[in-house]
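Could you have a look at this structure, given as structure tokens, before my questions?
Some chains omitted; the rest stay in position.
So that you can tell them apart, the chains are marked A and B in the order they are listed, and the count of residues begins at 1 in each.
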């Protein structure tokens, strides 16, 4: 069985750098968010699959391993590393698109949340099935 | 009659600078937005005064006159320069808090918008009265 690892390319904007001349640490969390939402779209996160449930970030982390610079193209990969009852974990690697050099690695714990009830809920079954298809077995 | 010119102080964050070593042009629009929302709070923009009407930015402009740097304190002043039927215009000056040197000057046209009906509406009367009190007569 083939494992899909969605991958996106990101253009580093000038406003995402800082006075140190490199990409600011906050910007990486912007990239992780884009990778996450595009990943959800890639695995078919339709209104049908998630019902009234939305995703809320419970925790986000990023390790900064090398510097990135304006106008550089970064490749961000996303994989599912854990699927729980109400939450799941995504892991990301940010690489230079040209050389493949690893720039950063990040992760996020996502909780299914019902904004009407203002409480967490089980991962909707159709979405769980979609997630399981891309779960990386270690 | 005394004219109130609300004024706020802003701390320049490191992530608001860019690789040119100074504050990025986009960051100034963040400062203008903060000045605007604090101005609305200062003149008493309560739920009662605006009803279902919200504010939408129809146009924003900023002239960058001098550079600003991280950790600098900026003072942003706000004044009302025009009150129309459904919209009004705010003008802002951004100065170095210590020296008073002008860094930038900006403006924004704000439209009263009803998100339920998805259309513009007249400025609610109680809010118009509050705006008129701070209208700068030229």
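In the analysis below, a residue touches a chain if its C-beta (ideal position, glycine included) is under 8 Å from a C-beta of that chain, and two chains touch if they have at least 3 such contacts.
Because the structure is a prediction, the values reported are computed rather than measured.
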Copy count for the complete homomeric assembly [2 present here]: 4
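To be clear about the criterion, only the chains that are shown with their structure count from here on.
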Angle, in degrees to the nearest 5, of the Cα rotation that carries subunit A onto subunit B: 180
Subunit A residues within the subunit B interface of the complex: 14-15, 17-19, 21-22, 24-27, 69-70
